[in-house]
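What you see is the complex with one protein chain gone and the rest in place.
Presenting chain A:
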Amino acid sequence: MSQQPSSLLHQELRKCFRVLEANQNIWKSVLAECTPLMSSLGNLAEQLRALKNVELVNTPLAQFPDLKERLQYKLIQAIDTVLGKLSEKMYALQLVRDSISKQLLAVVQQYEQKADSLDIHSCTTRSAISPSVADMLEWFQDAERYYRVQYIQRKNLLQILKPDELVFMETAPKRWATLDSPRGEENISDVLHQVSFFMSSD
């Protein structure tokens, strides 16, 4: 009788790690696509700032009417395009976060439903091929938190960008890069390695 609830929980946990595995790759590839976009954003900000610094009247470009305004318009338009593409990428990251969060909710619900019939021993014992239920729940929770925090941080960085704060926009690519967490990614990969036998012991 006691076997039944834990095997259901095991099934749900397997599903968790399958979701995690699939989304880890999506996350990585979307982030990789963001890097060139961020650097062109920084570059455009640099161009816009250079334009603001130059007094065109004192240069050979003085003869061209409304050049400053026109160029400014073009650069801002280009920034808009890049930001538009970035927000598409953010949406893709949000989907990753959402599917992992949803899966966490499902597994926790499953656990809470079965909690009464699960004794502490069956939740904390591990075997040669399977980590304990408690460990796996914790790992998955950690992974979910990692993506949730990463998403918020990156989203926040993009939201506080303003066209009139060019210095901030210029440094945005660096800030974006500092959000990278090799440790966090490594943890996810470690978890996936640790559950690999468990996953294949379906």
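Criterion: contacts are C-beta pairs under 8 Å (C-beta built on N, C-alpha and C of every residue); 3 or more make two chains touch, one makes a residue touch a chain; residues count from 1.
Note that contacts and distances are computed from a predicted model.
Asks: Choose one: "Cyclin-dependent kinase 2 interacting protein", "Dna-directed rna polymerase ii subunit rpb11", "Protein MAEA homolog" or "Ribosome biogenesis regulatory protein". The correct choice is the protein name in UniProt for the chain not shown.
Replies: "Cyclin-dependent kinase 2 interacting protein"
Asks: Among A:Leu8, A:Val30, A:Ala78 or A:Leu179, which residue is in touch with the absent chain?
Replies: A:Ala78
Asks: Going by the contact rule already stated, which one of A:Ala22, A:Val54 or A:Ala115 would touch the omitted chain in the full complex?
Replies: A:Val54
Asks: Looking at the full complex, which residue from A:Leu8, A:Ile26, A:Leu67 or A:Ala134 touches the chain that isn't shown here?
Replies: A:Leu67
Asks: If the hidden chain were put back, which residues of chain A would touch it?
Replies: Chain A touches the missing chain through residues 36, 39-40, 43-44, 46-47, 49-51, 53-54, 56, 59-61, 63-64, 67, 70-71, 73-75, 77-78, 81-82.
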